[in-house]
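See structure below.
All protein chains but one are shown at their positions in the complex.
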Amino acid sequence: MVEKTNTNPLGPGYENVPGKEMRFRDIFRDTLRAEMIRDENVFLMGEDISGGFDKKTKEPLDAWGGPFAATKGLVQEFGPKRIRDAPISEAAFTGAAVGAALTGLRPIVDLMYFDFVTVAYDQLLSNAAKSRYMFGGQTKVPMTLFARSGAGTGHAAQHSESFYSMLAHIPGLKVVVPSDPYSAKGLLAASIRDDDPVFLVNDKKLINLSGFVPDEDYTIELGKGRYLRNGNDITLVGMSYTSIVCKEAAEKLAADGISCDVIDMMSLSPFDEDILIESIKKTNNVVIVDEDTPRASMASEFAAVIADKGFDYLDSPIRRVTSPHSPVPYNRDLEKAFMPQPEDVVYSVKQVLGL
Amino acid sequence: MVEKTNTNPLGPGYENVPGKEMRFRDIFRDTLRAEMIRDENVFLMGEDISGGFDKKTKEPLDAWGGPFAATKGLVQEFGPKRIRDAPISEAAFTGAAVGAALTGLRPIVDLMYFDFVTVAYDQLLSNAAKSRYMFGGQTKVPMTLFARSGAGTGHAAQHSESFYSMLAHIPGLKVVVPSDPYSAKGLLAASIRDDDPVFLVNDKKLINLSGFVPDEDYTIELGKGRYLRNGNDITLVGMSYTSIVCKEAAEKLAADGISCDVIDMMSLSPFDEDILIESIKKTNNVVIVDEDTPRASMASEFAAVIADKGFDYLDSPIRRVTSPHSPVPYNRDLEKAFMPQPEDVVYSVKQVLGL
Amino acid sequence: MTIPKTKLKWIYETMYRIRRFEETMLEQTFKGNAMGVTHPSDGQEAPPTGICAHLTNDDWIGSTHRGHGHCIAKGLDTSAMMAEIMGRSTGQCGGKGGSMHIADFSKGMLGANAIVGASIPLAVGAALTAKYKGDETNSIGVSFFGDGATSQGILHESMNLASVWKLPVIFACENNGYAEATPAWYAVSTEDIASRAEGYGMPGIVVDGMDVFEVYDAAGEAVKRARAGEGPTLIEMKTYRYHGHFHADDTKKYRTDEEEKLFHQKDPIINFEKRVISQKLMTKTELESIKSEIEKEMLVAVEFAMNSPMPDIKDLYKDVYVEYSNSIEGLR
Partner (left out) sequence: MTIPKTKLKWIYETMYRIRRFEETMLEQTFKGNAMGVTHPSDGQEAPPTGICAHLTNDDWIGSTHRGHGHCIAKGLDTSAMMAEIMGRSTGQCGGKGGSMHIADFSKGMLGANAIVGASIPLAVGAALTAKYKGDETNSIGVSFFGDGATSQGILHESMNLASVWKLPVIFACENNGYAEATPAWYAVSTEDIASRAEGYGMPGIVVDGMDVFEVYDAAGEAVKRARAGEGPTLIEMKTYRYHGHFHADDTKKYRTDEEEKLFHQKDPIINFEKRVISQKLMTKTELESIKSEIEKEMLVAVEFAMNSPMPDIKDLYKDVYVEYSNSIEGLR
């Protein structure tokens, strides 16, 4: 099984961990499978997650195997009881997942495109997130939701959202944003095992990327960020796909002699205040990069935390590099201009540093 | 009609304006009425906005006259064509309002409690806010929505939301938050006359408060804040009911010799960056007060803007005073502890100023 | 169906407990002892009672803003309910929920819910758990909702989903003719809500929701169907709320005296009494003794609630998540 040992910077302790290079989509599916084996109360629902049924036998055909083939093959192994194809009723099946979670199961909901969270919004906000608190801690809601976010695939305004900040705003809900296969495995496993409702936001641009994944069973603690690169001149804060954008920007900046700390937040709610402040103490400068639109966003939140708790260490204004306050356009060139690019980050870093 | 001239600090030019003391709820209804007279394409829909029907005559009874009596008496004057009672279908009638706005009317939607926006969320975000942009500017969506927000009335977790930051996050939507009868009239009229979709968030705690209202027909430009008080030591930023909290805090602080600029943002999207920076240039210190929960909130947004564009003028960390990251509790004492109080603001101001 | 004597007693006791709880609760609300808005369900005793008579603690119900009757019929403790309405730490939800959010997971009660229609899929989810876990308990889910809630899309989605997945769930519509002040004849585009069931491949039954015997019979069939794995049923119960939409609502503004009188003549409790006495199923003494027990219970409930402490302010930060984290405390 072990194809090669770690070449990726997963941090100290991971230098000699057995693992292999895998695509995001493959480790995502493998992790779903592992968690379903691990706990028989874990099951999945969503539209076309097996996809198609034989009219005569009534058996699932696994024609789609889920949006982006996230669940391909699972219905053969676990059957339609645990891979439940649902009608196009996101509100009802998200609500049913809350009901199932309240009564002893651990449902996973595939919401397909992140944009569709809006039709299930009330069940998420009023029931999933609030039940434990408003019922005085009598119960818990151990459910996981995931969906594909982000621009860059020509899906236009209604299939390209990155509005995870709205979910992170909701008390009672947790939100995680993997940025590579390693974090996908660790965060998905941790989310499924967590006793609170967790939303995993999966940028489409990551799905076909590869990266190193340790073979061992591991989880990544919800609420923890990590360094993707260490430097001294400025801190770049990324989340989801913009962590990759930050890494690329850091490479370009290195060529100009500017060394960057690159932080991948990984979790948006709860999130890692400590890593932000720790890095700013060292670099004294920061640029936050977010594909979500800017107003009341996670970029704003990180800026606000730093402007309070990190104020004394700052040498320069806190700059955000985000999408414009606009829906996502269809045309490829406009869409590219919409998304924060490494060049935008480089430009802002130089501005902030007065270079 | 003129009962007394202006005693309230509406700013220069308003010293001798004829007007009178009015309750928020009364000027709100009067403004709806005035706008319906002004433009026959303006009409209202919502649940129980006339309320009750005679079984025999099928005529509306105006038994409720709308939630918090916001529309009391209007159905007698304008009839059920323009005061349209709707079934409990917020998604459908918000969507119908978008359709009506796209085809030449100017609908106003009363969503009752702000919390219910979640069941209509998709129509608001995917249709109302995006139609103009994604159809390439072919059309416009001149609709207004309003609903009652805020804790403080014992309505508990599902009837006390202040999550206006989530709406302000949405590109294409505008969001306004009056804080007194004066701003209610000016912002409501401006919202109804505006050609974009505008959400007016009305804190319940304001509804029975009184304040000076000029008699003249006026609007308040969307996106502009105002000073409620002038001082030199620190800037207090409020929005909706927290503008009142800031004013009260400023009074207490004045007794301790601390003089505050108090800014009432009035609009959250777009919002007034200039007034924030202008004030910080003078005071060099800021506390932002928000009843919305903290993460990715408008408090975060204002902090982020100041931490970038106002960075060079700041002498101290940017402090936010917000509700906890928690649903709203029922018990009165807990509920009071949930909401930012003037004492909390005073405490934070002294901390920030090192006093 | 013939009803066993113990069940018959339970039914009377439950209906009377609901009636007196609501009256007592209203009294307390008007005295200023409730902390928020309350929605009384007196008049509507038959639906929760007739349905829950067939359920055990392993079965689950979802409820509404008008949830006290459902709670009581599902066996919740009236003292803990009263304390909750008074916002006390001893309340069913520690004072965090209030009248519109009473839940008891140990009794299979998924919570009153203040968003119209929002609890409907929760009962569907509970039924899914039941089916998923199979024979362990053979339990079912019941979703209570009003005529007004039928205008929410979530009902439609939930009925379709339950039918597609063939889940053991009952959609229990308490059609009391009004949603706030809006009459059902205005806002609901069909005479009988139950007529919509056919479009979802499930039986739809209309019963007199003022007659607990009718409700009991219909519910018995639906519960049997559900437990036998035959899928969901929609039961529409035509009923009436004696009081206003919420404690301070004046029904005179939108309901006629004749109509109110008509329904009072169908009073579920009085007609139950008449019937069991005339059919010699229970004696007047039995009824009286139940009543006086309940009167005592109400005194105890109020006493308990009034003497209970308020929650600790530190509890504000508890139970947002399973594990406490100081990052929720907000920014002060």
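A few notes on this one:
The first chain written gets the first letter, and so on, giving A, B and C; residue counts start at 1 in each chain.
Quick note on the criterion: contacts are C-beta pairs under 8 Å (C-beta built on N, C-alpha and C of every residue); 3 or more make two chains touch, one makes a residue touch a chain.
These numbers were taken from a predicted model, which means no experiment stands behind them.
One chain is not displayed; in the complete assembly it touches the shown chains A, B, C.
Here the missing chain is touched by one residue of C:T64, C:S163, C:T233 or C:S327, and it is C:S163.
Contact with the chain not shown here comes from a single listed residue; of B:A69, B:A92, B:L209 or B:I277, that residue is B:A92.
Annotation: of B:S50, B:S126 or B:S348, B:S126 touches the absent chain (contact as defined above).
Which of A:Q76, A:N208, A:N232 or A:N331 touches the hidden chain is settled by the complete complex: it is A:N331.
For chain C, the residues in touch with the chain missing from this view are 150-157, 159-161, 163-164, 186-190, 195-196, 198-202. Residues of chain A in contact with the chain left out of this view: 47-48, 51-53, 55, 61, 63-64, 85-89, 91-92, 115-116, 118-119, 153-159, 293-294, 299, 319-327, 329-334, 337-338, 340, 344, 347-348.
Counting the whole complex, the residues of chain B in touch with the unshown chain are 43, 81, 84, 86-87, 89, 91-105, 107, 122-123, 126-127, 131-140, 171-172, 174, 194-196, 223, 270, 273, 308.
What we mean here is this: only the chains that are shown with their structure count from here on.
Computed centre separation for the pair chain A/chain B is 33 angstrom, with centres defined by C-alpha atoms. Chain C has residues 93, 95-97, 101, 113, 115, 118, 153-154, 320, 327-328, 331 in contact with two or more other chains. Looking at chain A, one finds that residues 122, 126, 133-134, 171-172, 308 touch two or more other chains.
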